[in-house]
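Starting off with a structure, shown below.
In this view, the complex is presented without one of its protein chains, the others remaining in place.
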Amino acid sequence: MLQSRGIRIASWVILIALSLTMIVPLINVVATSFTSKAGSLQPGVILWPEPFSVEGYFTLMNRMRIWLPFMNTMYVTIVGTALHVVLCAVAGYALSNENLPGRNWIVAAILFTLAIPTQTILVPLFIVFRDFGLLNTLLSLILVDLVTAFSIVLMKTYFEQVPKEIIESATMDGAGHLRLFWNFYMPLALPGVITITVFHMVTKYNLFIHPLLFISDPDKTTLQIALQSVVGGEGSTFTSDFIAPNVMMAGIVAALIPLLIFFAFFQRYLISGVTAGGVKG
Amino acid sequence: MKSVISATTLALLGTTLLTTAAAAQDLRILTAVTGGKDAAEHELFVAELEEHLGLEIEMIKPEADYNQVMFTSLASGERFDLIYGDSSMIPTLVEQGAIIEVSDIIENSPVLSDTSVIPAGEWDLFDVDGAIYGVPNKFEGGTMPTIRQDWLEESGMEDPDSLEDWRAFFEWAHENKDGAYGLSTAGLYDIQGFMSAAGVKAGYVVDESGNRTIPYATEAAAPVYDWFGELYRDGLLDPNFATNGSGEFRNLFMSDRAAAVTYWDAWVGLFNNIMATENPDTEFEARGVAGVPGPDGDIILRRGNASLWFIPANAENVENAVKFLEFWHSEPGYVMGTLGVEGHDYTMEGDEYVLTEIGQAHSCDHGAPRVASTTWENPCGVLPGVAEAEEVIMEHATVEYLPADWTDAQPIVQNYAYQAMSGEITGAEAVAAMQEELRSAGLID
Partner (left out) sequence: MTATEHQPPRLGAEVVSKGGARRFIAGARRLWPYYVMVAPALLWLAVFLVWPMMQGFLISFQKFGLMGSQGFIGLENYQKAFSDRTVIQAFINTVSITAGITIAGTFLPIIPAIALAEITPRPMRQGLQSVIYAPHLLGWVIIIGIWMNVMSPIGLVNSILQGLGLIDNPIPFFSHPAWGQPLVIGLTTWKDLGFHALIYYAALMTINTELIEAAAIDGANGLQRIRDVVIPHITPAIRVVFLITLLGASHTFDSAFLMLNGRTAETVRTLAIFTYERGILRFDLGIASAAGVILLVFSILLGTIAQFLPGFRPKKEA
């Protein structure tokens, strides 16, 4: 892009060096998960399963039911993310119209919510969810973090980058709101949509404190919580339950796989969405 | 603006009124460790409990962050009839009027007042000037130095009886066992067995004239910090001691990387059991040993905080809560707290309890691996080494006195203790710095 040899070489060096710091921990997790119990107890950084064993995964499967929590998590993640993207993209689109009276005030109000320290409002939040009768429902988890200032502002920024000349000429050609939105705004804002989709999926998928507080019905438990019930005893001083590192790491890998699949899938769309936009830009 | 605030107040009042919309259960319990080991088993556990008690029961068992869940739900007006906690919570809970005194309830209960069911000594662990605020969930052990008995025998040494003996054993292990650490531990908590050499007790001690001292921060403790510092310098102390969780040192111990750890008496048996299950021919043998005798010949070990059941002040079904407690301290309750759920964790073959594969994995622990009663014989048997370890604990271990100030004092003690233990400063410098800081913060007299 920059047509500079020096920068290109530097780019490779930087990216590979960075990747190493990210790959080593991942390899460590995966390798430990495929190590036998005794092997995984050894101190130091395990980068290769020695001796190889899948007993960590067997223990995990034996000790938790996977399917129901997984489906619950999928439901919450997919529905929640879809709603999140629609709400935030639409709000961002509306706020990108700089002629909108009061726009700056609305944006300021939205940004204000970023300053709220969420840890300290858990009790009032719990009361809100209870008074709406949402405790012990998956809907409560869909509603958690459903709208974020981050996503709205990001979408607004993307919509603002759409060249006004294109819109004006299209309007003169008689394009309506919907057509403008789909044919002109969406393609250019697609990278933004993908970004907030991926981001929110990760948030929803990793929800922890909220399901812990809101859900007590075992049938509505989520994957993260179910995994925690197996691997969580580890840190506790009182436990007489013994979970070796290979089982813990197997739990982590099990939780990561769906995310990695998501990510690989969306990555393709990210790239194609971006190039589609790039052609016009 | 004014109207916004008053509207908020109104609505807040409204929500406080609404909060009492109680569920139709006969008994609502918030539990931490007691119950099923996972969501599915917990459902079965509650079902069996309902059958035994003839009540409709809701038993909420958060998988993590128990304090957070307990606080959030209670503070937002949720009502429970029983909550799980430990004795360190009592001062705060009593101060806030959150739990009721149960002295009378115990007296009036033929089960709970029976000292063969709950030994008198157990109540003494957590009474507040004669008032009782909780009912034990299980027998509470203590922490102690736990050594590789097979290594000790191999070295031909006697049981270590002084800091020098310990060091000699650690050196032997370091040289003969592939550079294994002598000792691995997790922070300050469990080094009591060695601090015992200086005759100092963890937590606060109040003398006759009412002066508060922290023995770990006195000159007497300095030589022991120096001893640790030398272990650290010579590679005999696990250098990760400051950041270790219990998992880390357990793993080192079970993988021949440490000759001794400081841990719960019950774990002596678990160590032996886990290693024997893994490899029946293993030579591994863990043994809990007493700490180092102090100047006056006394050994000091640490008894754990009692895990307790509390009845919240806003409980609606106190009788049912008592019913549960009496059940919990009866034979079928013992079976549930140890073995678990019939048909899931174990099956009955005649009079025999036979563990299923799941039951084996749960190693006879569903909240009360050792029951308070000393007369009931646990069908799981006692794991090898536990009986001896428990005897040592019962003989030497006492509960620490940890008033609210300890929360502020502990980080100060810990900070300098760690520095001394990693040889950055001398023990004398460490205790001097502790003294100064504690005194200026008004934490000791």
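Lettered A and B in written order, each chain numbered from 1.
Just so it is clear, a residue touches a chain if its C-beta (ideal position, glycine included) is under 8 Å from a C-beta of that chain, and two chains touch if they have at least 3 such contacts.
Small disclaimer: the values here were computed from a predicted structure and weren't measured.
Among B:Gly54, B:Gly121, B:Pro239 or B:Gly343, the one in contact with the hidden chain is B:Pro239. In the full complex, the hidden chain is touched by chain B at residues 8-9, 12, 16, 67-68, 71-72, 74-77, 92-93, 96-98, 187-188, 239-240, 242-243, 312-314, 404, 407, 410-411, 414-415, 417-419, 422, 441.
Not every partner is drawn; the one left out touches chain A at residues 1-4, 6-8, 10-12, 14-16, 18-19, 21-26, 28-29, 43-45, 87-88, 90-91, 93-95, 97-102, 104, 106-121, 123-125, 127-128, 143-144, 146-147, 149-150, 152-154, 157, 160-161, 164, 177, 188, 191-192, 194-195, 198-199, 202, 206, 208, 252, 256, 259-260, 263-264, 267-268, 270-271, 274-275, 277-278, 281.
To be clear about the criterion, only the chains that are shown with their structure count from here on.
Centres computed as Cα averages put chain A at a distance of 37 Å from chain B. Touching chain B in their complex are the following residues of chain A: 37-38, 41-43, 59, 62-65, 69, 122-124, 126-127, 130-131, 208-209, 212-213, 216, 218, 221, 225-226, 228-230, 232, 234-242, 244-245.
Against chain A, in their complex, chain B makes its touches with residues 15, 18-19, 33, 37-40, 42-43, 58, 60, 62-65, 68-69, 71-73, 75-78, 245-247, 250-252, 254-255, 257, 264, 266-267, 270, 274, 278-279, 304, 307, 357-358, 361-363, 365, 369.
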